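Note that one protein chain of the assembly has been removed; the remaining protein chains are unaltered in position.
Naming follows writing order (A, B and C), and every chain is counted from residue 1.
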Amino acid sequence: MINDSSIILFFLSLLCAPILLSVINRTKAIFAGRTGQPILQVYFDLIKLMRKGTVYSQTTTWIFRIAPLISLAGVMTTLLLIPWGKIPAPFTFTGDFILVFYLLGIGRFFTVIAALDTGSSFEGMGASREVLFSAFTEPILFATLITLVRLTDEASLTNLFHGITPFLWTTSGAALILVAVIIFVILLTENSRIPVDDPNTHLELTMIHEVMVLDYSGPDFAFILYGASLKLWLFSALLAGIIVPIHTDNVLVDGSIFLLCMLAIAVAVGVVESLMARLRLVLVPRMLVGAGAIAAVCIYLTLK
Amino acid sequence: MNMLLVALAILGIGGLAALLIHRNPKFANGIGSGSAVFGSLLGLMAAILLLFSSPPSETIRLPWSVPYGTFYIEADALSAFFLIPIFLLTGLAALYGARYLWEPKNEKRIGSHWAFYNTLAVSMVMVVIARNAILFLISWEVMALASFFLVTMEDERESVQRAGWIYLVSTHLGTMVLFFFFILIGNQASSLDFDRFVIAGSQIHPQASLFFVLALIGFGSKAGILPLHIWLPEAHPAAPSHVSALMSGVMIKTGIYGIIRALTWLGPPTTGWALTLIVIGSISGVMGVLLALAQHDLKRLLAYHSVENIGIIFLGLGIGLLGQANDLPVLILLGYGGALLHTLNHAIFKGLLFLGAGSVLHGTGTLDIEHTGGLMKRMPWTGALFLVGAVAICGLPPLNGFVSEFMIFAGAFQGIQYLNALSTIPGIIAIVALAMIGGLAVACFTKAFGIIFLGKPRSSHAAEAHESKPAMLIPMIVLAGLCVVIGLAAPYTLTLLKPALNTLSTNVAPTDFVKLTNQIQFPLTYVVVLSALFAVLVALLFWLRKWSLSGKSIATTVTWDCGYAKPTARMQYTASSFAQPLMKLASGVVRLREHLVKPEGFFPSEGSYSSKSPDVVHEGFWTPTLKASEWFLLRFRWIQMGSIHLYILYIAITLFVLLIWKLQ
Amino acid sequence: MIDLIFVLLILTGFVFLGSGRLQFSIRTLAVQGILLGLIPLWGSWEGLWVRMLSITTLSLLIKGFVLPYYLTRAMHKSKVMHEDHPFVGFTTSMVVGIVCLGVSFWLASRLPTLGGTQPQMAVAVSFFNVFVGLFVIMSRRKALTQVLGYLLLENGAYIFGVAFAIEVPLLVELGVLLDVFVAVFVMGIVIFHISKSFDHIDTDQLSSLVG
Partner (left out) sequence: MLANDFTIPLLLLIPLISGVLALMIRADIPRRILLLSAASIHFLLTLTSHNAPPAFGGWVVVDALGCIFLLISSTLFLVACIFGIGYLAREKKDEQRVHVDFESNSLFENGPESLLTGCLLFFLTAMTLVCVSNHLGMIWVAIEATTLATAPLIYFHRHRKSLEATWKYLLICSIGIALALFGNFLLTVSTTTVHNQELPLLLDQLIKSAPFFQPMWLKAAFIFLLVGYGTKMGLAPLHTWLPDAHSEAPSFVSALLSGALLNCAFLGILRAQQILIAAGLADFGRELLIGFGLLSMGLAATFILKQMDFKRMLAYSSVEHMGILALGVGLGGSAVFGSLFHAVNHSFAKGMLFMAAGNILTVMHSKSTIKIRGLLHIMPVTSVLWLAGFFAITGSPPFGSFLSEFTILKAALEQGHIIIAIFYALVLSVIFIVMAMIVLRMSFGLPRNTDPIDVHESWSMIAPPLFLGLVTLMLGVYMPPILERLLHEAALQLGGTL
């Protein structure tokens, strides 16, 4: 069904998304004992990029040009299906989460082939790793969804989140905690944060997501950066929806709780990034398989 | 019905004519392909009419003078639904083939080719509408033989001969199992007419599971489920591209049809059957896509993807069965609906992809992915159309592949939602498998598309590739169009499924049926709306970028090369390097034969790496089995040693034994 | 008296097994033929003298004289006088013969007696000759000896026929005789060809067709 009221929230999230990135950076800065960049830095970057011209490699074709549009549009569309915690999403229907992940999928598809379009071996490398990790994350995500569906007997995100009540936490908190952990891990992976990937490094060989977009510049790169922030928002929102059981019917209260939770998640990510080192690439699959194992445990818990 | 028969007649006569005038290749080609195209057009209309005809099925039943045979054909909704992809692809592939085959080296065989092609078309139709075991088996085997001769068209190639033999053997063994299936079930029904086969109406028949297994093996070998899939990766690369499109797109679906038809006879299913189907489906799906990922021959890769998609269809069927077993109507509709729709979809995009592979071969002369690259620039149309197919087969919105996978997913989730602990297990397996398949399929097709069409040419083949003629592009355009249309008109495709679903979900009350179909239509509608929004957003962003770039510099330069002096096309990521990390992880199930020559010394002169991935099941199971039985049989060769004395000894011994044994 | 003939028939069988000289074997066969010819005289023929006589004379003629004569000629043609080293030595062959005899008597005893005048012994004797015939064919090298063995086999069957004075119509009777005759005749021709194109008639060397 459609909740017109939530449309505002959709635009709101489009607006706020980049803040999360800044928050992460700020957290890291604090840990490193620096003052760090201003909270709106990401917005400045975006605007700057939008102002610039652009450079295309002569190897590339229209695929390269269309890819950023598609991935950004994809993730924007998904935000129409993501509720703010207990506040229902603009669109909600049975199995909407399937659409969410497949929309991310098409974005990924085009980012990857765009990387191959440049014919650069580094970007090829990045592409290869990207598909490798996504091949792991997708089944795990769906496994966690199985758990949630079993727990709440609901099959759409909004209802799922509604189904997560304090009572549910008391009855099957263990499963929920595990699910939260898994989703956090996946958040780190999908948004190429430490310990999976280091967005700040400048050694192409070590990067995954960043290396794929080496050849972008100007507005295209702005789209990509913005898309990345939206993706971060999306996963944080999923996490938030799971860990916040409280539900007052007051939109303002719920909204603010949700936002606070989002910030908390961003801080958490920052903390992790400051405390952990980047994993060796070969270890990443191991970590993901571990997450898969946890997911299996969750499912087992729900079958009882 | 009459229209259908007329279509068949056109196909048959056209094929015969093509054979008779094979001395004049030009006419033979024209008549053969022409009749195929017109016949299928007519047939397509007939099929659609039949699908929505007010008496749900039309029947022709004539006496037939062969033992146990009656000439009994019927076109109910299920048959009609399967007729649609058959005729659709037959026509388009024929249109494509007419141009594709038109080369001097083919002139001698073009007549016979079209004869077999049309025979294949006719026999596939007969398989779908036959209602008597003898008629069915005859059509079934004619289908196999016709396709066999199409596969072995270029018989001078060693690989083709091997492929032909493997295909022939596996299909024959499958048919043998079908013999048992039909005979046993026929003995139950004391008739070989399908309408008598409905054994033991509502209660569970003691032998039902046996029949189920037999049907699964017999039809599964045609559909290409693991471990009976070995003929697909051999046959599809061997066949001419439009034939591979037809076989992989439609012919293997007759196996699916057979299983569905068999299920309608076997009475109420058990959760065990559902689990079986889902386990087989998951294994076929995941293994199929993994093996595909390891291939460097484009058509082999596509062939393994057929295995994968058959797996997905099985998952759908499994969900449907799960619904029947626990009478959960919504599952029946979502599961069977998804399976049927995916059957249609797979026919469309796999046809598209094989035709695309055909024009790659036509344009570059090679199917080895490693020798291609940068084709997007030289053959833009093929590239774009192949891209559509690739996105569709990965099941990504907004194209058709997503719709069917969505239905299966939704079905599985609903199952998890409504069923009790143990009977959810099939659903869980299905979901995880589907998710895995999804991720891996993306990996596989980004590799295929990216390496073939993007980057720089890796060989001279690719460097002077040329775009195909319109006659070859038009069919692909039509198929690509269908991918988009079905994707964007998802709720309406449901009306296409409804009649067929109605015949399958017998134990659902008509009122519920309507209610449920609407209930399914609802999410699909939203999927479509959001897909549309997505498209709109893309357009907006495009406009936005245009606006922001207006009046600014848009430079072009070399790809960022980290300051390497002379980057060459050979330095690009290759298919094998792209797939390598996944292959490393999957090394348990997918064997990778690597051949590496390391660069040696201070001034390394040469180094090379090549890898190929033989089929695990083939090498691990079938070959040893054959070898063993051959060894066993050859043990008995001493019997015929040439010595007449020995021969007479046999007679004497036989006589003695019989006398002493029988007269005591 | 008739039993004497049967005993003689058995003995001839043994003689055949023991002898390596073809000439001698052929003579033995001739003797057997004559004995066969005599058997019907003890049969019960109600007023069928003509028939009885004709058959007697015919078999006497063919089995006693024509075939032996023809075989002798064939032998001389192929210049093979002696069956040297057969697969199974002559003494051993005799032993085998004794075994065959035992088996034949056992089989005969298995078959219940049917009232009437039929001499039970005939059954055993004919079985015996059939088996000996088979054994000879598979234990001897020379094509000619194998033909002789075949005749022995044939006689075995024939003994049975005449001893039970089976009333097979004359036509068939003649047919049988004719067939046997032609068979031997054709075999003779083939042997002749063999000896011509292989310049030997050792059938164990005729083993090029294998597998």
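By our rule, contacts are C-beta pairs under 8 Å (C-beta built on N, C-alpha and C of every residue); 3 or more make two chains touch, one makes a residue touch a chain.
The structure displayed is predicted, hence computed values, not measured ones.
Peer 1: Among the chains you can see, which ones touch the chain that has been omitted?
Peer 2: Within the full complex, the chain left out of view touches B, C.
Peer 1: For the chain left out of this view, which of C:13, C:97 or C:156 touches it?
Peer 2: C:156
Peer 1: Among B:62, B:596 or B:633, which residue is in touch with the absent chain?
Peer 2: In the full complex, the listed residue that touches the missing chain is B:633.
Peer 1: Could you pull out which residues of chain C are in touch with the chain that's been left out?
Peer 2: 107, 110-112, 114-116, 118, 126, 130, 133-134, 137, 143, 146, 150, 153-154, 156-157, 160-161, 164, 166-169, 171-172, 175-176, 179, 182-183, 186-187, 190, 193-194, 197-198, 203, 206-209, 211
Peer 1: In the complete complex, the non-displayed chain touches which residues of chain B?
Peer 2: Considering the whole complex, chain B reaches the absent chain at 65-69, 134, 137-138, 140-142, 145, 152, 155-156, 158, 160-161, 164-165, 168-169, 172-173, 176, 179-180, 183-184, 186-187, 629-630, 633-637, 639-640, 644, 646-648, 650-651, 654-655, 658-659, 662-663.
What we mean here is this: only the chains that are shown with their structure count from here on.
Peer 1: Considering only which chains touch which, label the overall pattern as line, ring, star, complete or other.
Peer 2: line
Peer 1: Going by average Cα coordinates, which chain is farthest removed from chain B?
Peer 2: C
Peer 1: So what's the Cα centroid distance for chain A and chain C, whole Å?
Peer 2: 101
Peer 1: If you average the Cα atoms of chain B and of chain C to get two centres, how far apart are those centres in Å?
Peer 2: 70
Peer 1: Taking each chain's centre as the mean position of its Cα atoms, how many Å separate chain A from chain B?
Peer 2: Whole-Å distance between the two chain centres: 36.
Peer 1: Under the stated contact criterion, what part of chain B meets chain C in this complex?
Peer 2: Per the touch definition, chain B meets chain C at residues 637, 640-646, 648-649, 651-652, 655-656, 659-660, 663-664.
Peer 1: Note which residues of chain B are touching chain A in the complex, please.
Peer 2: Of all residues in chain B, those touching chain A are 373-374, 376-377, 383, 387, 391, 394-397, 402, 406, 409-410, 413-414, 416-417, 421-422, 424-425, 428, 431-432, 434-436, 438-440, 442-443, 445-447, 449-451, 454-456, 522-523, 526-527, 529-530, 533-534, 537-538, 541-542, 544-545, 548-549, 552-562, 567, 569, 571-573, 577-582, 585.
Peer 1: Per the contact definition, I'd like the list of chain C residues that touch chain B in the complex.
Peer 2: Residues of chain C touching chain B: 87, 103, 107, 110-111, 131, 134-135, 137-139, 203-204, 206-211.
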